[in-house]
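All protein chains but one are shown at their positions in the complex.
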Amino acid sequence: MKNEMNELCSVEGAEYFEVEDRAPLAEVKLFARDVGVKYGENEALKNVSIDFMEHQVISLIGPSGCGKSTFLRCLNRMNDTIEGCRVTGEIRLDGKDIYSKATDPVEIRARIGMVFQKPNPFPKSIYENICYGPRIHGMANSKADYDDIVEWSLTSAGLWDEVKDRLNEPGTGLSGGQQQRLCIARAIAVHPEVILMDEPCSALDPIATAKIEELIDELRERFTITIVTHSMQQAARISQSTAFFHLGELVEEGKTDDIFTKPGDERTEAYITGRIG
Amino acid sequence: MDKDHIVKSYDEDLRRLENMIAEMGGLAEVQLAEAIEALVRFDTDAAKEIVKKDKKIDALEMEIDDFIVKLIALRQPLAEDLRSVITGLKISSNLERIGDYSKNIAKRTTTLSQSSMMPTLVKGPIGTISRMARIVQEMINNVLDAYIARDADKADDVRAKDEEVDQLHSSLFRELLTYMMEEPRNITPCTHLLFVAKNVERMGDHVTGIAEQVHFMVHGQLPDEERIKGDSTSTMMVEPPELPIGDASE
Partner (left out) sequence: MTDNMPRSIQSGPDLSAARIARRNRSERWFRQLGILAIGSALLMLAVLMTSITSKGYSAFWQTQIAINVNFASSDVLPTEKVNFRGLARRSIRALFPDVKSRRDKRALYKLFSNGIGYELRDAIQRDPSLLGQSKRIWVKASADTDMLVKGFIERAVKQSDRRLSDKQLTWFDRLEKDGRIAKRFNLTFFTQADSREPEQAGILGALIGSILTLSVTLLLVFPVGVAAAIYLEEFAPKNRWSDVIEVNINNLAAVPSIVFGLLGLAVLLNWVGLPRSTPIAGGVVLALMTLPTIIISSRSALKAVPPSIREAAIGMGASPLQTVSHHVLPLAMPGMMTGAIIGMAQALGETAPLLMIGMVAFIVDVPGGFTDAATVLPVQIFLWADAPERAFVEKTSAAIMVLVAFLIAMNLFAILMRKKFERRW
């Protein structure tokens, strides 16, 4: 099964590369081949190959401990910070190998932003939260530049109207949903190409969740988005592609429409219909 | 999928849906059998009884619809569960139509029993009709079995079986036209019989529809290959022998 999947994926990938003048949707932004992760002796992930299409939302679903978050963290080298974590295989961003020695992880993380499960604004003002990325990457020269960045980012994250009068108040004083949108605004302030989201709504109420989902759908026009979620309904609502992970393997990846109506693999079927957890 | 859901009451709901469909299918099958029985015996009392009993099928369909709407709202089924629920919805509406056709046959039975020409027709056309009905009955039975057992092959067999019904219908069509040409008094009963035959043939089509739904439920897509159709009545011409032979096609 695993080999079949790999073959399938590589065949599809080859196609996307050969056929240049397809619909713009078919551009591969991020490309993972045979990615494996080991924590010491413990193999957390093996042989994962996925193509991430530009301007698409791809959901990674699967039971806890299936390796989906681990895989997500491979994509912007967040796993570098974990002791004893070894990544094998190949991940390319616009064709550039992000794990090669010549690649600076800081550059990768600037190009591939991340939003975490728990909203984690810095314990600074809303304004400073947004400015932090542009500041460390030397993106602005004047106060006016920063003002523009803050306004644009907060507007894009749908938060501007709610916070424009209290930009100097602490970001941690916002509600959970607002904090998460602040984190998204902070991530897009450095104009990344890909945004990774690790269960961004798991701590939020349904209304806040709906706002984030709507936001993700809007952001798709500018960014390529990958989201790990435990809610299958959420994956179904917001993503164009869905990948199902189980026990450290990529079981199946395909169009969201297909995965949720007629999945190709029994394990996917069992998971999304609530038969295994 | 033989594994149970983690939430046991979800399994119970799905089983209840299956049971309701099976019950409805059983009712439809019995209705058809009794309608044909009444037709063969010119039993107007039985026919009236059948018309009454159709209400039960209608009520059951309503019940299934409500149940499915609730199920979708509360359980949000996905993948196979979703397909099975949607299939249930469609099967129930098909079965309801089958019930309606039985009722229609029963109504025509009352009319036909008043015709003096009927005894002569019993052997030929009515015999063919009851043969058709037996096949359709068997199809209903099998397709419900296939639905319960999630057996797409069996459903495909049912689908193929419809060809026989169609062929019988075509030949009966020709036969009845011939009867009508022979004797104008035959026209009224034969026309009614044409409708009865058409009803049985339509039942076969509905059962085929159900079989296709069962296939979809199992495989996630409708059967690929085009079904072989045995029904040629829509292009059939039968001319009286006195007239010059036209370009009547088969």
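The chains carry the letters A and B, assigned in the order they are written, with residues numbered from 1 in each.
To be clear about the criterion, a residue touches a chain if its C-beta (ideal position, glycine included) is under 8 Å from a C-beta of that chain, and two chains touch if they have at least 3 such contacts.
Computed from a predicted model, the values in this text were never measured in an experiment.
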Legend entry - Chains shown that the absent chain touches, full complex: A
Inset, instruction - Taking the full complex into account, find the residue in A:76, A:153, A:209 or A:226 that is in contact with the omitted chain. - result: A:76
Inset, instruction - May I ask which residue of A:109, A:181 or A:275 touches the chain that does not appear here? - result: A:109
Legend entry - Touching residues on chain A - with respect to the absent chain: 76, 78, 81, 83, 106-107, 109-110, 113-116, 118, 120-124, 132-133, 136-137, 170, 172-173, 183, 186-187, 190
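By definition in this document, only the chains that are shown with their structure count from here on.
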Inset, instruction - Calculate how many whole Å lie between the centre of chain A and the centre of chain B, each centre taken as the average of the chain's C-alpha atoms. - result: 52
Legend entry - For the chain B and chain A complex, residues of the former touching the latter: 1, 3-7, 10, 76-83, 219-221
Legend entry - Residues of chain A touching chain B in the complex: 232-233, 236, 260-263, 266, 268-270, 272-277
